[in-house]
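Yeah, one chain of the complex is gone here, protein chain that is, but the others are all in their spots.
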Amino acid sequence: MKIPLIYNIRSLLRRPATSLATALSIAFVVLTFVGMLALANGFQAALVETGREDNVLVMRKGADSEISSSITREQASILRGYPEFAKLPDGRPIATADVYVVVAKPRVNGTETHMPVRGVSPEAVAVRDEVKITAGRMFEPGRGEVIVGRGMVGRMRDTAIGDKLRFGQQDFTVVGHFEAGGGAFESEVWGDAESMMAVFRGPVYQSMTLRLQDASQFDAVKARIDGDPRLSFDVKRESQFFADQSNLLSNVLKFIAFFVTTIMAIGAVFGAINTMDAMVSGRGREIALLQTLGFRPRSVLVSFLIEAVFLAFVGGLFGCLLSLPINGIQTSTTNWQSFGELTFAFRITPQILLQGLAFAVVMGFLGGLLPAWRASRQVVATALRKV
Amino acid sequence: MTRGTLIRANLKRRLRRTVLTVLGLGVALFLFVTLKTFLHTLTTLGDVGSETRLIISNKLGIVFDLPLAYRARLSTMQGVDKVSYATWFGATYQEPGSGFFANFAIDPDTYFALYPEIVLTPEEKQAFMADRTGAIVGVRLMERFGWKLGQTVPLRGTIYPGEHRFTIRGVYHAGKKGFDQTSMMFHHRYVEELVRASGGGSTAGWYILNLTDPQTAPGIASAIDGLYENSSSPTRSQTEKAFNLNFVGLYGNIGFFLNAIGMAVVFAILLVAANTMAMSARERFGEIAILKTLGFTDAAVLRLVVAEAVVICGLGLVVGLGGALIAFNVVQFDMGGFIPGLSVTPGIALVAIAIALVIATISSLVPAWQSARLQVVEALRFVA
Partner (left out) sequence: MSLVNVRGVSKVFHRDAMEISVLDGLNLTIDKGEFVALMGPSGSGKSTLLNLLAGLDRPTSGGIDIEGNDITKLKPTALASWRARHVGFIFQLYNLIPVLTALQNVELPLLLTPLKKKERREHAETALRLVGLSERMHHFPRQLSGGQEQRVGIARAIVTDPTLILADEPTGDLDARSAEEILQLLSRLNTEFHKTIIMVTHDPHAAERAGRTVHLEKGTLLNTEEMNAVNAGAGR
């Protein structure tokens, strides 16, 4: 015979302060959990959503990021010459050879970070067609002009249209802003490769990105590049490259998320055990009565367990609700793998919310187990004597 | 027996509840203190830097090099008594992503003089100087990978492609608390040869200068920067303290988030613990009524209720704050060497104590006030 759920709900409502406090404490744990996972997820999403399956990104062999890589003009033109790559209507390969550096620049609040600056080929926008100008216009090569990604605008100094950014000995005028579908490029400043070469590291590129005619051709093209004695490249799909760039920091963030919330959860579970314990103690006579009426000890156990889980679930629900305003809040940090600043936004997904709820349920279950077991083991006679 | 006996007896009555409350409090306070300590250490990383050392790097950023030729000019600057230089190597060990560690090339003839914090036995230092492909490794790094003195370690170059094999000739310790013990250093000549072989020029990643008088730092810094302002490699000079702080700044908003988490933790603790203790106090209305019939005043009863709460919070503090103090200040846990110098400051400890007191107050106040309002004769009905 199952004890009706309404009994549990009414019992919880009879001790409003206690029930509320327990539910709230679980809500806060879930809030922290969801918030931190959303941070990690947002960071990872910014990178994972960067790049295409059918773009190939090459760097010098052994380089673990664009900063450490260098590609000569000769190597670049050799690779451009491969017929496998897609071409624009005018016959030029859809390819860009990039200069990539990170420059120490101040954020708006004065703290310093490293601003990624990318010098690109004229075909770059064809290669990365998610890039769209949102304000102003595209830069013209050789005119000392740059465009700034939407993530950097308003976050770094001197990024408004008309402002001048100084790199080395040269000033570059910001002539436009661009967006890139929420991906990593939005945290960059783009100019033309030749000008950037002059200002930074001289006549070397850091990476090349080329469009395949079809994504399935990746393996074949990679094999050809690997086998080419004139070149010494690491070849990856562009999407894969950027996804890999997110590993370190997102793993660290996720680890911190689980570490912190687990500890908080332990505290919350202790609290839940106490609360449920008190509830069980206070309802000794009720339990005895229930058993006298014919409900079995097991039903009592299940009933109290459900009560605890229900309370925790409500708390978890509330925590998830509280977390929703966090979604979309923008922040930025240094991605240690690329060494450049990356802007991203907290991103809550249904999956994260479900994880939060599951976490709450587990906490409720653990918290309610011991007291529920105690309740079911209560000897009827002793309890009734107190009536 | 004393009033203390009564308090103790009540705490023991529901021992599991008391233990759980204390543990819950302790765990949450531990987390709070840990977060705050972490934050504090991050922001004061600059304090580890020396006041007399100046770091000269490329104005564009740390990823850019400076000409080795600057060395001569910098050595002759007034107020500078030592000059050294180093270059970031950035190689990885085993699989990429098997764990980052700092590895860079130094000029051993001048570097050790500038960094007395690097403590090496004279024999090991000799061995290192004599071996062109030798390396010295920080003691924590040795522990992490289980390396042995004399072992040859293969590294995969990233900036300098190919495999590089270095033989560990010395293991260094930090002569000053908080100084990094997780790096690997080898000869600058080795890197210079690599660069020359691929047709590059002679460069250094950054220079380190020692000043005779730390007060002169700003002046000398701007003098150097002014000197190279219009060259092809302009410099940016700052004290080592400022340089370290910049690295902290790279983290961005992390301080804000850690603070926010800390607050959420505190709030959750408050709720759970206060509620549990208030529950306990409420259960004893009957007992309070008896005490009042015996002639205990409202104030006396309040004192007992508060005392009990203080005991619980005090124990929680011992577990939480005490645990953190042991972990960081005594055992000196430092996350595998990544965050040296983690230590709970008196300020943080005081905040933790204050939180415990607040919880004790709030959780005893409400039931105490309730019991005061309760007429004794009504309350006697609460007694079983």
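Every chain is named by a letter (A and B) in the order it is written, and numbering of its residues begins at 1.
The criterion applied here is as follows: a residue touches a chain if its C-beta (ideal position, glycine included) is under 8 Å from a C-beta of that chain, and two chains touch if they have at least 3 such contacts.
In this text the structure is predicted, and so the values were computed from the model without any measurement.
Within the full complex, the chain left out of the display is in contact with B.
Considering B:Arg3, B:Arg16, B:Arg132 or B:Lys177, the position touching the chain not shown turns out to be B:Arg3 (whole complex).
Although one chain is not displayed, subunit B still touches it through residues 1-3, 5-6, 9-10, 12-13, 286-287, 289-300, 375-377, 380, 383-384.
In the analysis below, only the chains that are shown with their structure count from here on.
Note on chain placement: the centre of subunit A and the centre of subunit B lie 25 Å apart, centres being C-alpha means. Within the complex formed with subunit B, the residues of subunit A that make contact are 17-18, 21-22, 24-25, 28-29, 31-32, 35-36, 39, 60-65, 67-68, 101-104, 107, 111-114, 167-169, 200-201, 232, 247-248, 260, 263-264, 266-268, 270-271, 273-275, 277-278, 281-282, 331-334, 336, 339, 341, 386.
Residue ranges of subunit B in contact with subunit A, taken from their complex: 14, 16-17, 20-21, 23-25, 27-28, 30-31, 35, 59-64, 90, 92, 96-97, 100, 156-159, 161-162, 230, 232, 234, 236, 246, 249-254, 257, 260-261, 264-265, 267-269, 271-276, 278-279, 283, 384.
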